[in-house]
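One protein chain omitted, others in place.
On to chain A.
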Amino acid sequence: MLGQFTRGLVSVASAMTQPKTAGLLLTSRLYHEKVVEHYDNPRNVGSFDKDDPTVGTGLVGSPACGDVMKLQIKVDENTGKIVDTCFKTFGCGSAIASSSVATEWIKGRQMEEVLTIKNSDIAKHLSLPPVKLHCSMLAEDAIKAAVKDYQKKKAKREDNNSSPPDGQATVVG
């Protein structure tokens, strides 16, 4: 009789664990498929020449924090459009995905436009849980840093090219 009872119990138990309930288990603690996808197939991994005048490099984060992102943009000088992007990231899956998404979104856009990208957009796109929001924050910082670096380089070049007003030494070519 005990045997019958336990057999019944086992069949009830297995019925209760059917996949029907699995859909309700999508809590914030799972890796969103998009994050895993970006990890498995990251877009735009690579490096541009830092010294190339059309390249802006943003390096943010620190190894001590466990997150370092290097995001680079190649800008068309005349139109101010970002024609190519690449990134390298030392960080968790969410950090890699955030920077990968960032490079995707800014490709083909104007520099001023990409400064409006918010970390919350990236976080929403990847369904990042609260504990990973700082990864998207860092990606936003990386975009801004890359743009700033390009603009700084451009300004410096223009500064060097323009003739100095008050007799400073110039390179006579």
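In this text, contacts are C-beta pairs under 8 Å (C-beta built on N, C-alpha and C of every residue); 3 or more make two chains touch, one makes a residue touch a chain; residues count from 1.
Simple rule for what comes next: contacts and distances are computed from a predicted model.
Asker: Unshown chain, UniProt name, "UspA domain-containing protein", "cysteine desulfurase", "Isocitrate dehydrogenase [NAD] catalytic subunit 6, mitochondrial" or "superoxide dismutase"?
Answerer: Its UniProt record gives the name "cysteine desulfurase".
Asker: Among A:Val55, A:Met69 or A:Val114, which one touches the chain that has been omitted from the display?
Answerer: Looking across A:Val55, A:Met69 or A:Val114, the contact with the absent chain belongs to A:Met69.
Asker: Where does chain A touch the missing chain, residue by residue?
Answerer: 2, 6, 29-33, 35-36, 39-42, 45, 47, 59-70, 88-96, 131, 134, 137-138, 141, 145
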